[in-house]
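Here the complex is missing a single protein chain, while all its other protein chains stay put.
Showing subunit A:
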């Protein structure tokens, strides 16, 4: 059985990658959307490699040759403790951990815990004119875009517009609460936080996903820390299910 180790590992990892990238949108909890084609291709290739390896091992077992295991023997007999005698490096079994996690209990998207740890930062921008807001009433904006325009737009394009933001709830001091969204450039390890303070309705439970409709309420001086975080005077707060793409793209 152990000689099938490499084949099993390759198929397991391939299946895990295909499960999150091809059969569902779960990959968006971990990496950016643009990586999908590469994930699907890698998953398929790994599965294929695993099947070929299994077929070769089965044939070698039937004909009594050891051809499929030669590589492992050559390596193992030299000096490497990390290699078993069956051609699969022993350290490779660690791959079972993430593969099983993805297949059985896909870890959740990052939420309020990570948002609280990472202090919301303003992107390094300077005050200037922004392109005109798209038409629509209310107009859908990402949390980070709303923040940029609120703090840096010298043309005040948010003035007089009704906007709709989507994010999860994080608590602030006292009664204050925020609609928060994490931004991911490559994978969840580089997530950064943007948030908008909500005035008006009471805070829903932490980590619930909501869409908030309302109008911008200016604060502080444009481009200075006093303008941060931006404020939205909310009229309606609607609970929604967690979107399949939980992060904002950069």
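Just so we're on the same page, a residue touches a chain if its C-beta (ideal position, glycine included) is under 8 Å from a C-beta of that chain, and two chains touch if they have at least 3 such contacts; residues count from 1.
The rule is short, and it goes like this: contacts and distances are computed from a predicted model.
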Hidden chain of the complex, named as in its UniProt record, picked from "Cobalt transport protein CbiN", "Transketolase", "Multidrug ABC transporter ATP-binding protein" or "Permease": "Permease"
Touch criterion as defined above, residue of A:22, A:129 or A:189 at the omitted chain: A:189
Residue of A:15, A:35, A:58 or A:203 touching the missing chain in the full complex: A:35
Chain not shown, touching residues in subunit A: 6, 9-10, 13, 17, 20, 27, 29-31, 35, 38-39, 41-42, 45-46, 49, 52-53, 67-68, 70-71, 74-75, 78, 80, 82, 87-95, 97-98, 101-102, 106-114, 117-119, 121, 123-124, 185-190, 192, 250
